[in-house]
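Yeah, one chain of the complex is gone here, protein chain that is, but the others are all in their spots.
Now for chain A:
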Amino acid sequence: MFRIRFILIQNRAGKTRLAKWYMQFDDDEKQKLIEEVHAVVTVRDAKHTNFVEFRNFKIIYRRYAGLYFCICVDVTDNNLAYLEGIHNFVEVYTVVDEMFLAGEIRETSQTKVLKQLLMLQSLE
């Protein structure tokens, strides 16, 4: 019924940074899933694909520095679309970063934020 089963952001040590569940699990199950995902994802080489089969689903993950962004979806879903979805999500994150930094408001002028972002985009 739901396309995305859960989103997990973990660090390399397997600590959860963000977890969002779109399916019902009880707490033990969640914990088990988190551990399993961590075990499956962290062993993978940078040269490997960004996709892993996981139980009867698949996980699409992307690593940004020390953080793993993982999305669990149906096996039939379009892998790349989700991979880019993660990236989009991270890009939005950078918007937040432009505005707030280290817990402080950094920039309030919308036009300035936009300019900064455009500059960043041109760097890519």
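Here is the rule we go by: a residue touches a chain if its C-beta (ideal position, glycine included) is under 8 Å from a C-beta of that chain, and two chains touch if they have at least 3 such contacts; residues count from 1.
The criterion applied here is as follows: contacts and distances are computed from a predicted model.
*Asks:* Can you pick, from "Small RNA 2'-O-methyltransferase", "Exostosin-2", "Trifunctional enzyme subunit beta, mitochondrial" or "AP-4 complex subunit epsilon", the UniProt name of the chain not shown?
*Replies:* Per the UniProt record, that chain is "AP-4 complex subunit epsilon".
*Asks:* Which chain A residues would touch the chain omitted from the figure, given the whole complex?
*Replies:* 1, 3-5, 7, 15-16, 18-19, 23-25, 27, 29-32, 34, 44-45, 47-53, 55-57, 71, 74-76, 78-85, 87-89, 92, 95-96, 99-100, 102-105, 108
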